[in-house]
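One protein chain is absent from this view; the other protein chains keep their places.
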Amino acid sequence: MDREALARILQQVRTEAVSVEQALSMLLPAEVDLGFAHLDLDRRPRTGLPEVVYGEGKTGPQITAILRALHEAGEVAVATRVDATLAAEVCVALPGVTHHAVARVLVWLPEGRHPEPSDAPVAVVCAGTSDLPVAEEAAVVLEAFGLPVHRVRDVGVAGLHRLMPHVETLRACRAVVVVAGMEGALPSVVAGLVGRPVVAVPTSVGYGAAFGGIAPLLGMLNACAPGVSVVNIDNGFGAASVAALIAGIPTWNG
Amino acid sequence: MDREALARILQQVRTEAVSVEQALSMLLPAEVDLGFAHLDLDRRPRTGLPEVVYGEGKTGPQITAILRALHEAGEVAVATRVDATLAAEVCVALPGVTHHAVARVLVWLPEGRHPEPSDAPVAVVCAGTSDLPVAEEAAVVLEAFGLPVHRVRDVGVAGLHRLMPHVETLRACRAVVVVAGMEGALPSVVAGLVGRPVVAVPTSVGYGAAFGGIAPLLGMLNACAPGVSVVNIDNGFGAASVAALIAGIPTWNG
Amino acid sequence: MDREALARILQQVRTEAVSVEQALSMLLPAEVDLGFAHLDLDRRPRTGLPEVVYGEGKTGPQITAILRALHEAGEVAVATRVDATLAAEVCVALPGVTHHAVARVLVWLPEGRHPEPSDAPVAVVCAGTSDLPVAEEAAVVLEAFGLPVHRVRDVGVAGLHRLMPHVETLRACRAVVVVAGMEGALPSVVAGLVGRPVVAVPTSVGYGAAFGGIAPLLGMLNACAPGVSVVNIDNGFGAASVAALIAGIPTWNG
Amino acid sequence: MDREALARILQQVRTEAVSVEQALSMLLPAEVDLGFAHLDLDRRPRTGLPEVVYGEGKTGPQITAILRALHEAGEVAVATRVDATLAAEVCVALPGVTHHAVARVLVWLPEGRHPEPSDAPVAVVCAGTSDLPVAEEAAVVLEAFGLPVHRVRDVGVAGLHRLMPHVETLRACRAVVVVAGMEGALPSVVAGLVGRPVVAVPTSVGYGAAFGGIAPLLGMLNACAPGVSVVNIDNGFGAASVAALIAGIPTWNG
Amino acid sequence: MDREALARILQQVRTEAVSVEQALSMLLPAEVDLGFAHLDLDRRPRTGLPEVVYGEGKTGPQITAILRALHEAGEVAVATRVDATLAAEVCVALPGVTHHAVARVLVWLPEGRHPEPSDAPVAVVCAGTSDLPVAEEAAVVLEAFGLPVHRVRDVGVAGLHRLMPHVETLRACRAVVVVAGMEGALPSVVAGLVGRPVVAVPTSVGYGAAFGGIAPLLGMLNACAPGVSVVNIDNGFGAASVAALIAGIPTWNG
Amino acid sequence: MDREALARILQQVRTEAVSVEQALSMLLPAEVDLGFAHLDLDRRPRTGLPEVVYGEGKTGPQITAILRALHEAGEVAVATRVDATLAAEVCVALPGVTHHAVARVLVWLPEGRHPEPSDAPVAVVCAGTSDLPVAEEAAVVLEAFGLPVHRVRDVGVAGLHRLMPHVETLRACRAVVVVAGMEGALPSVVAGLVGRPVVAVPTSVGYGAAFGGIAPLLGMLNACAPGVSVVNIDNGFGAASVAALIAGIPTWNG
Amino acid sequence: MDREALARILQQVRTEAVSVEQALSMLLPAEVDLGFAHLDLDRRPRTGLPEVVYGEGKTGPQITAILRALHEAGEVAVATRVDATLAAEVCVALPGVTHHAVARVLVWLPEGRHPEPSDAPVAVVCAGTSDLPVAEEAAVVLEAFGLPVHRVRDVGVAGLHRLMPHVETLRACRAVVVVAGMEGALPSVVAGLVGRPVVAVPTSVGYGAAFGGIAPLLGMLNACAPGVSVVNIDNGFGAASVAALIAGIPTWNG
Partner (left out) sequence: MDREALARILQQVRTEAVSVEQALSMLLPAEVDLGFAHLDLDRRPRTGLPEVVYGEGKTGPQITAILRALHEAGEVAVATRVDATLAAEVCVALPGVTHHAVARVLVWLPEGRHPEPSDAPVAVVCAGTSDLPVAEEAAVVLEAFGLPVHRVRDVGVAGLHRLMPHVETLRACRAVVVVAGMEGALPSVVAGLVGRPVVAVPTSVGYGAAFGGIAPLLGMLNACAPGVSVVNIDNGFGAASVAALIAGIPTWNG
């Protein structure tokens, strides 16, 4: 909070235009304390993104509790890195939740609310079939945020002719998420063809000197075409977050 | 080019609506061959970004020749990584060129042309004074592209109170470039406060276990706040390109 | 496609020597879309190598579907990295397929077609018994491509006298694949004795400071004898592809 | 030497068909001892490649002495990694020697001898202008070995349309050396278009996370297109040696 | 032992003020030999810290034997890295022992003895819920040493407002242990707000470029705020030891 | 600031016990803006440590300006990493400043003020003579903060008898800074003998597999004796800061 | 074989003092081909060390066959890295074989043969109890070679007083194998106290920044005391081989 905004509130306190309690709620953020976690309900107004649950290492009851709290607050409730067994456990407790199996993502849309139509679609481009789970994590999260998504699959640089028919589609998007393992060259090629910000996701697909994703990570950081930025290895959710902030998350009404 | 567009052109060739020569120029991109380099004048229509000269390892006459060719084509002519000595050599040959010393960038604006006013400013946030050259490279390139820039300096995480007064300014921007060395924690903090895409630039500032920028690079890739993507170490130009594609480069008229 | 070839096709379209449809099939490559993958049947005419299935991470039905499509197109159908369980599943569905257990490779030769005899054999040299699976992957793939293979085994540099009797055989080959783990010195020694291109494959055999194949990889990249090039750790298939392109894949008739 | 060849020589010794001295010269290789180095004149018959001097760290007189000894033995005399100052020193002493400045290579062709015409040209493809010294090292060494060379320059993956016009030329070559820095994606793209063995050379060009060539090295080792093998960072000479053994070094007559 | 102390003992031997046996026990440390281990009962007088058992790789009977020996010597008996199965085995044999499940620590307090009240509390701050086991290892060990502990949880840098309400509590402590994974930025932020020595513990929480804790380790070593020192990845016990030496372990009476 | 403190200030504003301006100065920290840097005068009350200038990369006039501002605010003014040439420039401008040549530290003590006597000395132990500059940086900074320092030199683990005479001295200190390169074993040995917190500083001394300090850094992080924490390679200042917070910086009176 | 020895044999062939067959057996080494491996019976005369079987990755029948062949040739038959299950399988087939469980080594002494008494014992020093398997691998192999072994256990650098009583024993040995994990400082300390060659073995014991043995490996390579050389991580057998060659393997008679 900058000096002016703070002075304004203090002035209102002085003139009793706002009470001390009101001023406190203006100066301090709201949270829900679930015991094992602090739920940050203030995150969307503050950062533009709703809180999303990282499922890895959490138990079914923990995920269930957080999704329920988010849902009760009227939010889109999303959990990533949730495998089939854990998902089944949550879905029994919360019948409204959908599990996207390839993406390993749980989604619970708020009832009676819909995003306003967006004219800023995001493309999710996937180099090989093994990269699909990461690409789907990105795509499903973007759709849960209310954004239209174009999926382009199996267009690795070993056969560039497969990419070419999709170039016009990519140019019509607001941002392009590109998911690739091995040498990670696809983001460079896409950025050299399409005038849109490319969010590159290296995957841990590959073996030997791929080193669990270091090879494509370095390749993407050294992309020779401008317009490429990179997120962590296998971080489909991270790419979706960046792309959503670029495209702008639509307002949900209802 | 996709199947439909290609079929359309072939049909026009068949009906002689376009000549073979015209079809060739539609199917093949235009270049200027300077002998030592192929100048890619087609880059802006194709990728949204004008070609920018990477000055490191090039001679004064080479930089001069490329800037002149870009200028004659009516483009904004920019060269990065140009130190004072080299810059002096170029500026004598091309009096219209300006050298931004801290940023080590040469800029030659096209005469009589101006960008249309943009309502999508970009912020360039810099953690420490040693990170300034990288931050200025980003800022100067963004301004050369015609975008308004807000600079925020010396706001490292060791004294977070220095960042707080700027939060509203950052929220008013379309994208935030964050430049930091050492542990590279600033992008996480900014992304946790501001609902805008953060383009993080690790710098090679620091010593010992900073390992020439590996420490902040890893820190930024592992940023715990969503909305952060990363470019190469010290790559201010790369961050500017990504931010410019996010904000949208204004049309230059005149 | 270069300017001249493109101009020629356009001219033929104009003169109606070829139809628009024919021109499109000349300008765009052929693919089979299996839903979960695009099969690149154009690969052999374009790159000299038939498409080979990388089995890791694929299901039995997926491998079965791709092998069947390749076989129906008259191609040699090969899948690598297929373990015994998965292989049994595929072989039940496709009785013509053979599983090479040590190599973990499935091969389905086209019926009624045979490669023309080749006078360009390839040697596959293996340092230790633990490197055998990688060496066999290379040997089986080469044989599936129709090339004669000479296998030389257990000739590590700790007992060089074991290599010496094979030198004349190696000199008679067109290319030498050398597979080794630990310090990876065998390719240097072979290249110092034999005037043939050596394709070196580091293996992940070893422990401690072998670091999963980094030690032999670095050793091979720094080979002090000229004539050595290197493929990825454990990449027997990759070495076979390089050696096949060096020796020349024979035409299959019938 | 294998058992049979050895038995044959021993038999000839026993029957006095050859003397003990002759047998010794058949069993032991010939060398020239220059004091500071053993010159391996037996290398070409044994390995197909003439000995080439690695100039780095050697003095002018040392390089001069080795080149003279090779020349007197009728060989092509070549020294790599020789900068302008050192080259001047050698060229004054040996007026027949030519210095290729960009490649930093000294060449002294044997007088009155010429290679037989070769129908197996080698292509040397270079991604960016900064990679040129490494590419030229490869090209000049190949020409000194008597092989025809096709040079293709400045065709990085950020503008793939620049590569396309050269595809037919590359297909007509026997081997393709591809030199690239940054993300090192060009070999994959070339191997996906051209049915020839690709010898990939990563360069130390780039900054930050290029890590002196590690990024393109890993990219090339993980190339998703088969047919790519890799040599050490900046090792143009090594790539030339591999490509020459693939194409076959022509006999020099005269 | 320095020269003066040694001379004093020798003088006492000479004057028969102490016997040779007594001198030996003054010059040599006491140990308990358990066959499989030497128990270092002299450690607390020498280093201020009691011996603590590192449980990983030890069997139930071994841990039981060591804890019993420590307990019989009147010491606090503590074992770390003991999972539930192993703990059950020990607790059956030694009913006085308590297992702290999240911390994976066994504690057996000496009967009838209590630490003197300490006015030097230690804070244990934890960035995320996944870091909790490491933080609890630190907290439980500190409490076993007799020190008061303040726990602060789930205050990662992505939502700094959650940390702010705890600043006064942290300032009131004598040392602050900060446990964090991912980019490891929390110690810098804490040290910039609180005038106390910060002992930073990187955790192996995270994925991809977190590299099992390397990312937060480097981040903490490069902390831009002074006052931060670092222990090994996941080493909660190590941090507790450092913090206990800073705060001063209270005397146990009784 | 926590909820209660904030509520208290707001209440005082409401009751007009404090003015809005006063409240603002209580809620926002004080800074001096030097144009090129924000001087954080609030750092000592907030963090217990005065601001210290990191000299590397700064110009003489910049260092001079910051030292003068600190001095005028009554602070101890210290700058680290200042070599002889730069120091001379500053000392001419500010005659009160002393340059410690081995430590490369500038110190300007406030006139007429002295620290209260401290009974908490800090030891600085140095393994080899090459580690001396880093050890002296730590020692000089500690003395500038007003703490008594005991220096112990040249006591590497290759001759442990040299360390033994100093053990009693080390035990009498409040904290022990241990500076070592090569294998970095000295902190473990010291912590095994002395019951005090050991702040370990790896140095970049050594060659080959010392890797610029990585070897001692890893050694210290894996110290088998509890009570050791580690700061960045060559970071003498960092170790001094940690040790000063442990020992407690004395109040300066006058 | 050098020139003189070769000339001598050839001369003998010429004068028919030896037959061609005899000459061949003098010029070529003897091997036993087991199908899956070449057994190198010539190894002990050539290298001083008998062939030892590396058990990892081999099947029970393979190990059985090799041990039997070695035993039948009158050799000490040893296999390392053999766990309990595999050992049981071999011991049923070969009742004369002993399994050393901690060392995971199989030994089959030749019947009726004994080593001549050696006056060159070897010490095997072990830092912690977790390092014991590696230390025992070294000790058991040395004893199988016929050398006397002194074991010293649990003498890590955190309690140096435990090492001191063993110094005279170590000085009486011909070589000292030192096995340690974590920071790997023990070899330096031993070499600083004992005038014997120290063969250091880093172990993969430890966690976090021990990086599977990299930390002690680097520590040992950077040992500040001369007289230390290093073998691979966990390579107890390798250390035994080096120590045996230093001490001299005794002749076995009978």
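Should a chain be cited, it is by its letter among A, B, C, D, E, F and G, assigned in written order, with residues numbered from 1 in that chain.
Methods note: a contact is a pair of C-beta atoms (placed from the backbone, for glycine too) under 8 Å apart; a residue touches a chain by one contact, two chains touch by 3 or more.
None of the values given here were measured: they were computed from a predicted structure.
*Asks:* Touched by the hidden chain, which of the shown chains?
*Replies:* C, D, E, F, G
*Asks:* Which of E:L10, E:A88 or E:A172 touches the chain that is not shown?
*Replies:* With E:L10, E:A88 or E:A172 as choices, the missing chain is touched by E:L10.
*Asks:* Taking the entire complex into account, which one of G:L160, G:A210 or G:V231 touches the absent chain?
*Replies:* G:V231
*Asks:* If the hidden chain were put back, which of G:G55, G:P133, G:G192 or G:P250 would touch it?
*Replies:* Reading the full complex, the residue touching the unseen chain is G:G192.
*Asks:* Go through subunit G and note every residue touching the omitted chain.
*Replies:* 1-3, 5, 46-49, 52, 164-168, 175, 191-197, 199, 217, 221-222, 225-233, 237-239, 241-242, 245-246
*Asks:* In the complete complex, which positions of subunit E touch the hidden chain?
*Replies:* 3, 6-7, 10-11, 13-14, 16, 20, 23-24, 27-28
*Asks:* Where does subunit D touch the missing chain, residue by residue?
*Replies:* 28-29, 31, 36-38, 40, 42-43, 56-58, 202, 204, 212-214, 217, 232-235
Convention: only the chains that are shown with their structure count from here on.
*Asks:* List every chain that touches both subunit F and subunit G.
*Replies:* Correct list: E.
*Asks:* How many angstrom lie between the CA centroids of subunit A and subunit C, rounded to a whole number?
*Replies:* The separation of the two C-alpha centroids amounts to 39 Å.
*Asks:* Can you pull out the residues of subunit E that are in contact with at least two other chains?
*Replies:* Within subunit E, residues 159, 191-193, 208-210, 214, 217, 221-222, 225, 232-233 contact more than one other chain.
*Asks:* Who touches whom among the chains?
*Replies:* A-B, A-C, A-D, A-E, A-F, B-C, B-D, B-E, B-F, C-D, C-G, D-G, E-F, E-G, F-G
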